[in-house]
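One chain of protein is taken out of this complex; the other chains stay put.
Moving on, here comes subunit A:
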Amino acid sequence: MRAQFVMSEIGVGLRRNLTMTFAVVVSVALSLALFGGSLLMRDQVSTMKGYWYDKVNVSIFLCNKSDAESDPNCAKGAVTTEEKDQIKADLGKMQVVDKVIYESSDQAYKHYKEQFGDSPLARSLTPDQMQESYRIKLRDPQKYQVVATAFNGRDGVQSVQDQKGILENLFGLLNGMNWAALAVMALMLVVALMLIVNTVRVSAFSRRRETGIMRLVGASSFYIQMPFIMEAAVAGLIGGFVACAMLLVGRYFIIDHGLALSEKLNLINFIGWDAVLAKLPLVLAIGLLMPALAAFFALRKYLKV
């Protein structure tokens, strides 16, 4: 009885304020889609950064057997144990070096697998094709050149790479876009909340007869408020579902088809469907709870109990 009664009240309320409900759904959907999008962007950036990006500044890649055949820097053959020890000792003596981590080819293989997973390139790779390397953290990241000049061209060293140099600008851009998305989201969220408060006010006003009688015959305040809160929650949940659809469709058209970035930028490992799916419960939960809470607080003002 109770449930059926409440459900029919909600239906009536939502239909009575159809335009307002629609506005709530759209604004909730947009703000949640932006929220989910910015979460996914962060995922994308951390996927691209790989294992070492945030941990070190400079990588010294050492020659392995296959480099010895193909790379002119490694013309003298794969790196030897003495060479490795010498490099390590020299690094230890340098003022700018904070920390040195040795990565074996097995570890390199593992980290590569983690980042690129099942891509065709990763599948054809074997551990002994991976290079050994020294990963170096500097006291001052700007001093990359000191290490580069010291080790470039040394026997057994294939190359010295500034870890951040290549991707820093891209990440800066993505980061900026992320903040912009969050700012727009915050704005949309405020709009959504104000719409919900207003919807609740109109709804409470148009049902003041019913609520007045409910009060007089002793309905609990929970029972009086429930239809209003549920109304907001249902509208919010619909908005949440729309946001989820936008995220899924967005990933599909940006990465797989349409823009098809996965084909155009095939060196970049893109986030998978699992990353998108993992965000959906959060988006739905916020879509449900945030409008319900907003309605709850609005009711304290507009509905006397």
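Rule of thumb we're sticking to: a contact is a pair of C-beta atoms (placed from the backbone, for glycine too) under 8 Å apart; a residue touches a chain by one contact, two chains touch by 3 or more; residues count from 1.
Convention: contacts and distances are computed from a predicted model.
Remark: of the listed names "NADH-quinone oxidoreductase subunit E", "Simple sugar transport system permease protein", "Cell division ATP-binding protein FtsE" or "5-methyltetrahydrofolate--homocysteine methyltransferase", the one matching the undisplayed chain in UniProt is "Cell division ATP-binding protein FtsE".
Listed residues A:42, A:137, A:154 or A:215: the one in touch with the omitted chain is A:215. Although one chain is hidden here, its contacts on subunit A can still be listed: residues 1-2, 5, 209-210, 212-221, 223-224, 305.
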